[in-house]
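In this view, the complex is presented without one of its protein chains, the others remaining in place.
Naming follows writing order (A, B and C), and every chain is counted from residue 1.
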């Protein structure tokens, strides 16, 4: 099982330790950890709730992972994503890739988080002193995902 | 101190745990871990010795880090690199970057390892059943480093 | 019968997370279903009128507006995603 969506906090470093254990033929391991920030656009954020679409989320991340494996020779992939309520400093998402060489690991990691940001059905609701607000999708995320459309493996 | 060259093995996951601790304003943490592989070009590798140029190594990695900080708004950078004798499965290098957003963290991490591969004065000597052999520099590493020459921040 | 689901602020606007609906036979596409649902939920109709604000999924996979719907399908409407 390489995709996990969970309400419980996770320890990103412990996930990386487990992913590395016994790995002797993967020369490159890349990771991205997205962390809940304590501010957004200058406004302090005290907590965040991640709503998602159970069932579709796992299926969609699975499709994104399949696409990454089709493009790069990956030994392993792990995606862990929180749902529910998070506090600043808690990891939201972890993407881990392993390949024989670094380029495939790094590119696949960037691809996975770019696609996940624009395709996985999650929505962030921030808690601020002025109340709750839904985070707007960013055009820059769409642009980041689009750059992979014509990228060769 | 954000650059360390050491003969002692290091625990990449523990370094990442320490790097993450208390971080509440960095939304994106990217890492690359280079691992000593148990084969190279089809030949089993039983161990590897990393020779380096003490003094120049740290200075050169420092210059690479300065360049990365000039190009991207980084909150923090850590580079740990082994020297001496390593066994398959042991981490050779860890590059860690933290930024407010993911693109800067991911791009800076890829830049740092690409430049480190072509500029930091390390040389790999592999131990195989046929004896010792120096690893050849790869043209693909030079190409990977060159792609950053014209890249905007 | 169809199961319809709403997420995030679209869910809040509609006032419910999901509903079972039984539209007339001529409601054969996601676009037609959305328009039909908009008659019941005016604030959903408002969101639909803005281009690019509502995304569509049938049976937990993204589809275009002209995707055909069949009895028993789960149809979801939601704003652009913001995870990761």
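We take it that a residue touches a chain if its C-beta (ideal position, glycine included) is under 8 Å from a C-beta of that chain, and two chains touch if they have at least 3 such contacts.
This structure is a prediction, so every number in the text was calculated from the model and none was measured.
Considering the entire complex, the omitted chain makes contact with B.
Within the complete assembly, B:55 is the residue of B:9, B:41, B:55 or B:73 that touches the hidden chain.
Residue-wise, the contact with the chain that is not shown comes from B:120, picked out of B:20, B:105 or B:120. Interface residues of subunit B with the unshown chain, by the touch rule above, are 34, 50-53, 55-56, 59-60, 81, 92-93, 113, 116-125, 134-137.
In the analysis below, only the chains that are shown with their structure count from here on.
Rounded to a whole number, the gap between the C-alpha centres of subunit A and subunit B is 22 angstrom. The centroid of the Cα atoms in subunit B and the matching centroid in subunit C are 48 Å apart.
With centres defined as mean CA coordinates, subunit C is found 26 Å away from subunit A. Contacts with at least two other chains are made by residues 102 of subunit B. The multi-chain contact residues of subunit C, meaning those touching 2 or more other chains, are 84.
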